[in-house]
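These notes concern the structure reproduced below.
Left out: one protein chain. Kept in place: all the others.
Here the chain labels run A and B in written order, and each chain numbers its own residues starting at 1.
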Amino acid sequence: MVKKIRKHLRTIVQICVAALTNGYAAGFAKGNIYKGASKMVCVPGLNCYSCPGALGSCPIGSFQAVITSRDHAFSFYVVGFLILFGALLGRFVCGWLCPFGLVQDLLHKIPFPKKWKKLPGDRVLRWLKYVILVGFVLVLPLTVLDVVGQGQPWFCKYICPSGTLFGGIPLITANPALQSALSWLFTWKFALLLVLLLLSVVVYRPFCRYLCPLGAIYSVFNPVALYRYTVDHDSCTACGACQKVCPMDIPVHQTPNSLECIRCGKCRDACPHAAIHTATALQRKKNR
Amino acid sequence: MSFLRRNAAALLLLLVAVSFLVIGVYREETELVFRKAIQICMECIGLG
Partner (left out) sequence: MKKVVLALALCLALCFAGCSSEDAGAEASGGILSQFSAQDLAGEAVDQDIFKDHPVTMVNVWATFCSPCIQEMPDLGELSEEYADKGVQIVGIVSDVLASDGSVDGEQVALAQEIVNTTAAHYTHIVPSTDLYPLLSQITSVPTTFFVDENGKQIGSGYLGSKDKEAWAAILDEVLAEVGA
């Protein structure tokens, strides 16, 4: 039993976190959203505050909410949360705490004749998420203003598939009055969501690798976060087993804290010499 | 190397994070987040 739990620990944690942070069941039934005080707190993953179940707020959505108002061009509060989660966990958030990451993980388990390790153009595509971060989360919301000087949440509005999946679809399903408000925007976002979901069957986590601005933010913390990996070069033989098993195709023995690593831990399980550790674990091992 | 030395960057960042959170609360950004988070953002769910 314990062994089974260990094997599926990450998925279990992902499901529990998704359920906990989206526990407002009444929202799903009635087609509305939670209005309690916890909504002013950011959750670490990409979890839209318009999701009927959401008890907290998405950091990307909240950031845009603050900077689109006339009085602020920067949000200390939300950036504070981002640095907090980043410095503690880095992209562990992506691998263990993000509901949309969970969806992509589950879809990737669906069998398919030929699974790809990456999309063509992977090396360039990886930078797209940083472009989206700067362009759609920062610049456009700050510069394209309405008649009274307020901006719009460009990433949320035009791109975010998590909002469409967890917010749009349940709300439209439960609330017929919303259905008459549908427009071309929903068609676009739904198409984008569908493409990403289908792609997830073939490629591992396409949204996280190429598009997610939140992952882009957490990625820069990977090399310094409290939760990070180190390679014990006394044990490592550079056999490459880690890279072979890595769903993101990272040469872990060379770059254990790559910006692309979402801390799934498959490399650690696969290493025949047990050379990959979390930074704290390795220190404990050396101290013995 | 001690835990503090090896994780100096992370610990410093944590300090920055906490200060930013405090500054944000002081600037009443929490009100702003709350006000928007309790109304369905029609655009966010694709109903612009």
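The rule is short, and it goes like this: a residue touches a chain if its C-beta (ideal position, glycine included) is under 8 Å from a C-beta of that chain, and two chains touch if they have at least 3 such contacts.
Computed from a predicted model, the values in this text were never measured in an experiment.
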Residue of A:Gly61, A:Pro170 or A:Pro256 touching the missing chain in the full complex: A:Pro170
On subunit A, what residues meet the omitted chain? 8, 11, 15, 19, 25, 28-33, 35, 37, 65, 68-70, 106, 109, 146-148, 150, 152, 170, 173-178, 180-181
Considering the entire assembly, which residues of subunit B contact the chain that has been omitted? 31, 34-36, 38-40, 42-43, 47-48
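Simple rule for what comes next: only the chains that are shown with their structure count from here on.
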What whole-number Å value describes the gap between the mean CA coordinates of subunit A and subunit B? 16
Which residues, counting only subunit A, touch subunit B once they are in their complex? 32-35, 37, 39-40, 42, 48-50, 57, 61-62, 65-66, 69, 72, 75-81, 83-84, 86-88, 152-153, 156-157, 160, 163-164, 167-168, 171-172, 178, 181-183, 185-186, 188-190, 221, 224-226, 279-280, 283
Of all residues in subunit B, which touch subunit A in the complex? 3, 6-7, 9-11, 13-14, 16-25, 27, 29-34, 36-48
